[in-house]
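Every protein chain except one is present and positioned as in the full complex.
Lettered A and B in written order, each chain numbered from 1.
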Amino acid sequence: MGSTASLPKFRDETYRDDFSFRNSEQSVLRAPFPFDKDSYMYAVNMELHQRTGQLNSAFNEPFDVDEHYLAEMRDRALVLDEDPLRYQSLPHMEMAGWDTLELLMTHKSQSYPESFSLTRNGHDWHWINRPMGIDQHFRFGDATTLPYSPLEYITRQAQGDYVVLDERQGNLWMDAGMVTTQADWSLDFDIGMNFYEWHAPVPLAHEKGIFDRALKYLLAVQQSNPARRLNWTMTVNPRLDTSPENFHKWGPENTHVTPENVADKLFLRIELQSFWRLPRSNALLFPIRCYFLSMRDISTVPKWGARMHRVLKTLPPELASYKGLDNFRQTAVDWLSQHDDGQPTTPGAQPD
Amino acid sequence: MMSTTQYASFKSRPLYGTLSPVSATAHLVVAEGEGSEAVKTLVASASAEFLDNATLIYAKGSGPEDATDAMQALGFKRFHTSATATASLPRLNAALDRLRMGTQIYLTGNESALSLFVKACADAGQDYQGLQTEHHGSLARRMQCVHCKGITENVTTQPAECAHCGLLLLVRDHYSRRIGAFQGVNINAEDPADVPAKEEMF
Partner (left out) sequence: MSINAGIDVIVSDVVEVNSLIKRFHFKRADGQQLPAFSGGAHVVIEMEDGEQRRRTPYSLMSSPFDTTDYQVSIRRDDEGRGGSLYMHREVTTGMAMKISYPANLFPLDLRARRHLLIAGGIGITPFLAQTDQLNRLSADLELHYGVRSPELGAYLPELNASLGHRLHTYYSDEKQFIDYDELLTRQPVGTHLYVCGPSPMIDATLNSARSLGWPEAHIHFEHFAKSPPGEPFVIELANSGLSVEVGREQSMLEAIEAAGVDAPYLCRGGACGQCETKVLEYDGELLHEDHWLEDDEKARGQKIMPCVSRFRGKRLVLER
């Protein structure tokens, strides 16, 4: 990693109200499509977080910035204006906030030097975020020199949710986070919980021992070996903020999918989760980055269209219910069937 | 994730045990309502010295029984009494402030009272894993409305109305020790016209 990528032109679009979010053709092809075979079940699908062979992919840089950057940051600011509880940090997590700020600033300025720059002179740091028009001098370790706490400051400038996990007693504790693009879980409710507790509502996986193995893997993540995995669900309309807090507002949209609108109204919501050991706090940073692909976007890649059809069709019912797909699963399967030729698909998730 | 399925057990649910005396420098017992039964059994099985450095905080609670006299008669070195678990919290916090490490803490009462007691101990810096708990009395839940953040006490039905914003909530099998409450999420958001009947559940 650590190339000098140029950023694309940022789209002027929304994740609410008129939902003007769209993917460019490039943006579809670089998405981290989560299915590497024609069916889906939980697995501890962890791997090292490093660049893959593909030229333009979401795995190119440690913290991917794409054409949706500015729109996503605008949406985050709107969410926080309405509900400041979406960012929280328990008192012992301030050092982890500085660690996160350093990690993000360092990688962004290395990955995209035309857009971001970080200059350090001892504890006096100078940060420039050109896309957002930010030019900030501050003192590392002194929160009064920033407009927000270090974790809130930097995550208002970085796509994806950020959860910070404290490690104690052989477990991980969700003790801080910035969570505005979540697939229906509440930071305000889950903050302070350990790894097993915050996963309590997930069906099947506890019994399969998935969480025991995943936790053991995560505890071994050190500074030298950041890891990643993919997760997914589906969302009606490209709404980043599908929070339980606002479920009574967006829930009705789950019933608005019809055979006529499913192609453009229903989205595969991909989560690129990564895991980073933070140096001074020994905490683990857990970024959860969301990518949207509409059913029509998916159908433009023949392998993905066929595979999406097969995965949705064979998904175990309790998983479909847990992921909240019951209202529209059949409609999606019906529409996708025209993009499935029934032939075997090639191994791996990448387009042919 | 929203789902109307009820899971038999879940990992964030507090599990309660049986109070039993352990070797410790001092003992702090906090009881609500029918938890008085657990206190009697605890004292009966303890050594004679147990009471010499033990404190009991007893809240009568909302039930019909009043075990205040019986609790006082047990002979704790220090004894405080309150009308309800909530009313007992200032004295509990004061007692926690004075505690030294090596004090074993025993908590008993109904689900709501236990939620409050465990939270008070955690706020004082005592890790919850070192606490002993025993449940007695109602399983009525404290519920936090995920939408308006208001807490509704003594929830016994599924679904249940939020006492603050009035939304009809599914009481989920998901519990936050920090808030001391179960999570309530709007049950009929997808179709507000669909109003499921309430069942006595907890």
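Throughout what follows, a residue touches a chain if its C-beta (ideal position, glycine included) is under 8 Å from a C-beta of that chain, and two chains touch if they have at least 3 such contacts.
Every value quoted in this text rests on a predicted model; they were computed, and no experiment measured them.
Of the candidate positions A:N231, A:N282, A:T300 or A:N327, contact with the hidden chain is made by A:N282. Annotation: of A:T119, A:Q223, A:T258 or A:T314, A:Q223 touches the absent chain (contact as defined above). When the omitted chain is restored, the residue from B:L96, B:V146 or B:L168 that touches it is B:L96.
Within the entire complex, the positions of subunit A that touch the omitted partner chain are 48, 50, 90-93, 95, 99, 166-169, 216, 220, 222-225, 279-282.
Residues 22-25, 96-97, 99-104, 124-127, 129-130 are the ones on subunit B that touch the missing chain.
Keep this in mind: only the chains that are shown with their structure count from here on.
If you average the CA atoms of subunit A and of subunit B, the two centres end up 36 Å from each other.
Across the complex, subunit B is touched by residues 85, 169, 183-186, 188-193, 196-203, 206, 233, 244-252, 254-255, 318, 321-324, 327 of subunit A.
Only residues 1-3, 5, 7, 10-13, 129, 144, 146-147, 149, 167, 172-179, 183, 185-186, 189-192 of subunit B touch subunit A when the two sit together in their complex.
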